[in-house]
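Note that one protein chain of the assembly has been removed; the remaining protein chains are unaltered in position.
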Amino acid sequence: METLLEVKELRTCYYTGSRVIPAADDVSFTLGRGEVLGVVGESGCGKSTVARSLVGLIDRTYTRIESGQVLFGGKDLVKATPKELCAIRGSRVSMIFQDPFVSLSPVYTVGDQIFEVMKAHDPGLRRKEAQETILELMRKVGIPSPELRVRDYPYQLSGGMQQRVMIAIALACKPDILIADEPTTALDVTVQAQVLDLLRQLKDEYQMSILLISHNLGVIASICDRVMIMYGGVVVEEGTSIQVFRQPAHPYTRGLLAAIPSITEEKEELYSIPGTVPVFQFPVTRCRFADRCERAGERCFREEPPLTRRPDGRRLRCFLAAEEGRKDC
Amino acid sequence: MTQFIFKRVLKGILCVWFIWTLIFFLVRLTGDPTDWMLPDGATEEELQNLRVSLHLDEPLARQYSDSLGDLLRGDAGTSYYYKRDVAGLYAERLGTTLRLAIPAFSLAIVLGILIGTLAAIHHDTMGDRVAMTGAIIGYTMPSFCLGILMIFVFSLKLRWFLSSGSETLGQLVMPMITLAVSPMATIARLTRSSLLDVMNREYIDGARMKGVPEWIVMIRHALRTSLIPVVTGIGMQLGTILGGAVVVENVFTWPGMGMLLVTSAKQRDFPTVQYGILLVAISVTFVNILIDISYGWLDPRIRESFK
Partner (left out) sequence: MEVLLETKDIKKYFPLRKKLFQKEPPGVVKAVDGISLRLYKGEALGLIGESGCGKSTFSRVVMQLIPPTQGEIWFRGERMTKKNLMEFRQRVQMVFQDPYSSLDPRMRVREIIEEPLRVHTKMNAGEKLAVVRPILERIGLPEEALEKYPHEFSGGQRQRIGIARALATQPELLICDEPVSALDVSIQSSILNLFKGMQKELGLSYLFISHDMSVVKHVSDRIAVMYLGRVVELAETKELFANTLHPYSQALMNAIPAPDPAAPRKAAALAGEPPSPIDPPPGCVFHGRCPHAAERCSREVPSLREITPGHFAACHLHAGKGGEDL
């Protein structure tokens, strides 16, 4: 598979008062053409920070990309100028957000908002000429009677329809990569299923790659080829969906899977990971999960395990599980 | 929309009527105007004749209904002091006041929004802190203090501007700034906080993700939606400007409506005071109706509720 995007040792820190919090730390991954990579983790694990760092969508007053590279189209986006980033955003890399109602402007019509992205990358384009393309896009993302809806304001549409408008905006310039940050979290389950179906279908049609960020393991499992689990700002496990969901190796991944109630099987008592997510300060010199890990040894509190690749191709950040892996293979 | 405007105008008329009524009775609490109108040593009979000629001997309710009736017929009454129609009296001074109030109001709006926007974009930097400290000083400082301070520095010490009069542009500078500072500070603070709130909304990131340059994102997306509370604030500041004009005109001896109003109040010139307050009430109400209508232009959701 052709590698479209390569992220190398990305570190993004928040600055609050005197503290430096590594929101994303030593994050490396690749995204191939047509691939769907899922990023899973609980709130504060850094998954959104990673996604936003890729396209420079961070509040620079409090946040800084400290080091690392984001290689895309022969360029390092971390070093890109604002002008270069503008040229890429919306045309080659698009993004959809968690709550479509707040991610669409409340004061412009749906049609105008779709037009805005087209105009940004084709300054000579006229609104009238674009009308047909806009309607076609709306039809493609499954908005019924687009001729009427094109003049609607976002508040006149349901949540599902709003998210379809967001997707239409994201696809208007046929991007290579779609970053979807919790795209279905604000939607009802039946609508969520519709939007996931739509993403699957559009991915094949446009041959684009998707970086899907979610806390919902079901959503991730139903659409992703590969999965990356994040905890406390670092990647703790990464592998194919089958590997991660069928044979989770990292204690955190295991705990997470055991903690969700299932609708297919009976669980009397759910597993719960003890403790709460701590906030780390830079630099971190121990395994970030050690406090909550039932198997943590003395070494886990002394040094941070590196992210190592196992013979079966999956990557893992754990001293104990890494040894097990060696025995297995 | 028409129904909405109709409703607002109706409410506005009620509001103006209420204020006029309130003023009508309040001025009559201040005492008897005839005390001032005749030379010392006037006889009780002369005073009584004057009261009768001004209808001040009649019961309050009768006075009220007569005045209201006259007003509705377009007769605002005759000034006790100037012995002239008060409407004409104010019309003469309207231009002078507008020459001060309009530049001051425009200055407050333009600079206020500009400072607020810059402070929001560069939030939590040195420039932001300086601007916002300045804004707090600006809107806590009473305008008469500021006016006197300016006269002291720029007229007496530096001798740049004349401290009174309304003939030249140079004479306009100090009263205009004095009048504009407080509303400007309020508008700047409002713009900053409202814009900061909007800048944290996701649709700003949504617009950035379209590849739209940052300054267009700020103007087209952030500023437009953040203007609603600012516009409300501007409406309220009009009252401050008109109220401030009364003070500032007196400090800088600017012969406008404000000065007339203050002198008339001192003289218990009831018809002049009533009419002056009426004018202020009408203009504030009118501007607020315009502002309510502008919400519809700023936000389609509000437009919907007009229907």
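Just so it is clear, A and B label the chains in written order, and each chain counts residues from 1 on its own.
Heads up, the rule we're going with is that contacts are C-beta pairs under 8 Å (C-beta built on N, C-alpha and C of every residue); 3 or more make two chains touch, one makes a residue touch a chain.
Since this is a predicted model, take the numbers as computed values, not measurements.
The chain not shown here is touched by just one of A:Thr16, A:Ser145, A:Ser158 or A:Thr308, and that residue is A:Ser158. Within the full complex, the residue among A:Val165, A:Leu217, A:Ala249 or A:Cys318 touching the omitted chain is A:Leu217. Hidden from this view is one chain, which touches chain A at 42-43, 158-161, 188-194, 196-197, 215-222, 224, 241-242, 245-246, 255-257, 259-264, 267-273, 276-277.
Here is the rule we go by: only the chains that are shown with their structure count from here on.
Chain A meets chain B in the complex at residues 52, 55, 57, 61, 82-83, 86-91, 94-95, 97-99, 102-107, 116-117, 120-121, 153, 155, 166, 169-170.
Those residues of chain B that touch chain A in the shared complex are 123-125, 201-203, 205-214, 221, 224-225, 298-301.
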